[in-house]
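This is the structure, below, for whatever I ask next.
Only one protein chain is missing from this complex, and each of the others stays in its spot.
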Amino acid sequence: MLTAFVLIRCEVQRISEVAQAIAELPNVAEVYSVTGEDDIVAVLHIKAYEALDEVVPSGIAQIQGVTGTRTVLAFRRFARRDLEAGYDLGLA
Amino acid sequence: MLTAFVLIRCEVQRISEVAQAIAELPNVAEVYSVTGEDDIVAVLHIKAYEALDEVVPSGIAQIQGVTGTRTVLAFRRFARRDLEAGYDLGLA
Amino acid sequence: MLTAFVLIRCEVQRISEVAQAIAELPNVAEVYSVTGEDDIVAVLHIKAYEALDEVVPSGIAQIQGVTGTRTVLAFRRFARRDLEAGYDLGLA
Amino acid sequence: MLTAFVLIRCEVQRISEVAQAIAELPNVAEVYSVTGEDDIVAVLHIKAYEALDEVVPSGIAQIQGVTGTRTVLAFRRFARRDLEAGYDLGLA
Amino acid sequence: MLTAFVLIRCEVQRISEVAQAIAELPNVAEVYSVTGEDDIVAVLHIKAYEALDEVVPSGIAQIQGVTGTRTVLAFRRFARRDLEAGYDLGLA
Amino acid sequence: MLTAFVLIRCEVQRISEVAQAIAELPNVAEVYSVTGEDDIVAVLHIKAYEALDEVVPSGIAQIQGVTGTRTVLAFRRFARRDLEAGYDLGLA
Amino acid sequence: MLTAFVLIRCEVQRISEVAQAIAELPNVAEVYSVTGEDDIVAVLHIKAYEALDEVVPSGIAQIQGVTGTRTVLAFRRFARRDLEAGYDLGLA
Amino acid sequence: MLTAFVLIRCEVQRISEVAQAIAELPNVAEVYSVTGEDDIVAVLHIKAYEALDEVVPSGIAQIQGVTGTRTVLAFRRFARRDLEAGYDLGLA
Amino acid sequence: MLTAFVLIRCEVQRISEVAQAIAELPNVAEVYSVTGEDDIVAVLHIKAYEALDEVVPSGIAQIQGVTGTRTVLAFRRFARRDLEAGYDLGLA
Partner (left out) sequence: MLTAFVLIRCEVQRISEVAQAIAELPNVAEVYSVTGEDDIVAVLHIKAYEALDEVVPSGIAQIQGVTGTRTVLAFRRFARRDLEAGYDLGLA
């Protein structure tokens, strides 16, 4: 499993409507309106890297009101040692 | 439950060691080393807003090698309508 | 009590009108037009974190003329020691 | 009364110590450690513009660990019309 | 006397017209079109801080073609020691 | 006469000392410590463009504690029409 | 052979259409839609520097939907020593 | 096959030495010193997303003299239609 | 003689047309379309500082399609010592 964070800017009056539309997309695990420079954060958990194109440029970026996206991918996930005695690859 | 994303910059040679130390802190749900301008993303799920001070300025920021943090908080979580027929407050 | 600062940009010809509209919103303690990169600063004192969504994305961001908002939250409030012999949690 | 917001950056490991030192300065009404690009926000209420030099470059900027300050001044304060039937000059 | 520098951006084809309109405003001591990121610098010498609101958000920002303003205020004026044996408060 | 604004950044603990040293340089008309991103603004009135090199890179930039300078030059000065029935060339 | 990377921003809804149009241009070796601040990266391998003008300002920049381009050129290519016992000039 | 561009900043006096060290790493297809804000661009072609962690934070970022990295991943590769009658997934 | 570099941004589809129009202006020595953040660089050699206003805000900035200009002036020109045994004032 691959984890990605999509940081989204949109027209300021349409944040709720855009965030709701993103939540309906496949492969989108969590969507939040947020404080800070960006308006929305979407968390993706995808099985194959190839699915990313479908979610971001062909999915989120096509929603009316979106003005920009930046996608940040996890290299690796770090877990509490006592729980898991090691770490999984952020790709769990 | 309150969700927060902490975007962390650190000395580039110490990313793994810093990320592992963050993963050991209480209230830290997920930690990833990431592509992009920031080096590490930590996802927090906390019960009371008051706990945030303990995790970020008194926790993450005290780890050796950290050079900066920016904390982004969820205003609200948006969920798939068919699943949940409404939305929870990003504070679920 | 949670303290937040909302830094607002708006169309430069409409600063007064936008600032006045923000001042009418519930949970907004103080509103100022200001020098610097941002046009308006709103200070919020809210009882529950959940109210923030109502004030910022569903409130301030819906006002005509607003082009962007950034919300900065207090982790903790620091007080003069002689007065209070300690500190309260910025959440007083 | 003149209102000013001082946005302060400091060494990330010393935020609490710096914020506490700022809280001890005269004319400083409120001090918060905060989420976002800056580390600390100080709110000043001063009687005469002349006092600002004493608080910021000769006060806050002299504290060990401070690496930068930006001061934002209120042009005007906007108040709820029903309460005050008009507005005061942000200088109340 | 309080000294302020207002850094103004405007539509690039209208710099002269905007600068001339600023020069006609009360409390504006000097106006220049300039090299650099900003298009115009206005120097203000004002007697009372309260007048600043009238000059900047209610004055300069209302001129057609202005797209942004940043106001920088003097904390203190520094003078040649031999001339003045001390310094005045930038508020001379 | 040519007018130039030199925007100066310096070590935050040494603003007064640096500003005083700048005030002693020839061709420097006014020096202010200021609010905003830069720490000091120096206003120069010089007779010949050639003198600028002596004041900025060979003068201000050599002072201990200065970390950067940006020089903004006036293209033209705009004056109140009723006073002067025209304008002078910012080079008066 | 000269290698250049063209970093392209375009209207977010038209990324696929713009990227496909770039792929049809002569001298364009590879085109990718990408994560990050820019929307598209085009990799060029050109024989003579003179051809660059035809590809970038007269080619890519003329496509509908493109809002900006930045071109980064290779000074030199570095190769694995064991493979090639030296390096070629990034101009191979 | 997944394509990634790693944009690298390093100490300006050590560009050649750092670029050569990057070229020796496994999974690095091409390395160039470049004009522009970044000093070096590395092009990666990797078979499995999991290998990225080994190349970037555990590989490039550990080289002496590197001060920062940003990794940009291809969503999809676009190819000339006449050649390939369609497109491959940037993952060819 | 005074040397200035004018860095110009314009609508990306009109670079050639704007650059050609700049080349026709008096006092403009060289004009190039360029790689990088800016679209066009104009090199000016002017005899008197007063001429700058005519070339930049009253000349280049009035051309259709120009969206911004930044003017950078030479303090001083540095020349090869063996050729000239000294240096001229960048004002040659």
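Order of writing sets the labels: A, B, C, D, E, F, G, H and I. Residues in every chain begin at 1.
Here is the rule we go by: a residue touches a chain if its C-beta (ideal position, glycine included) is under 8 Å from a C-beta of that chain, and two chains touch if they have at least 3 such contacts.
For clarity, every value in this text was computed on a predicted model and none was experimentally measured.
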item	value
Residues of chain I (touch criterion as defined above) contacting the omitted chain	3, 5, 16, 19-20, 22-24, 30-36, 38, 41, 43, 70, 72-81, 87, 90
Touch list for chain G against the chain that is not drawn	2, 49-50, 52-53, 56-57, 71, 73, 75-76, 89-91
Touch residues of chain F, complete complex, unshown partner	52-53, 56-58, 61-62, 66-73
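Going forward, only the chains that are shown with their structure count from here on.
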item	value
Pair exhibiting more inter-chain C-beta contacts, G-I or A-B	A-B
Distance from the mean Cα position of chain C to that of chain B, given in whole angstrom	23
Whole-Å gap separating chain A and chain I, where each centre is the average of the chain's CA atoms	44
Cα-centroid distance, chain E relative to chain I, in whole angstrom	27
Residues of chain D touching at least two other chains	16, 33, 35-36, 53, 56-57, 70-73, 75-76, 90
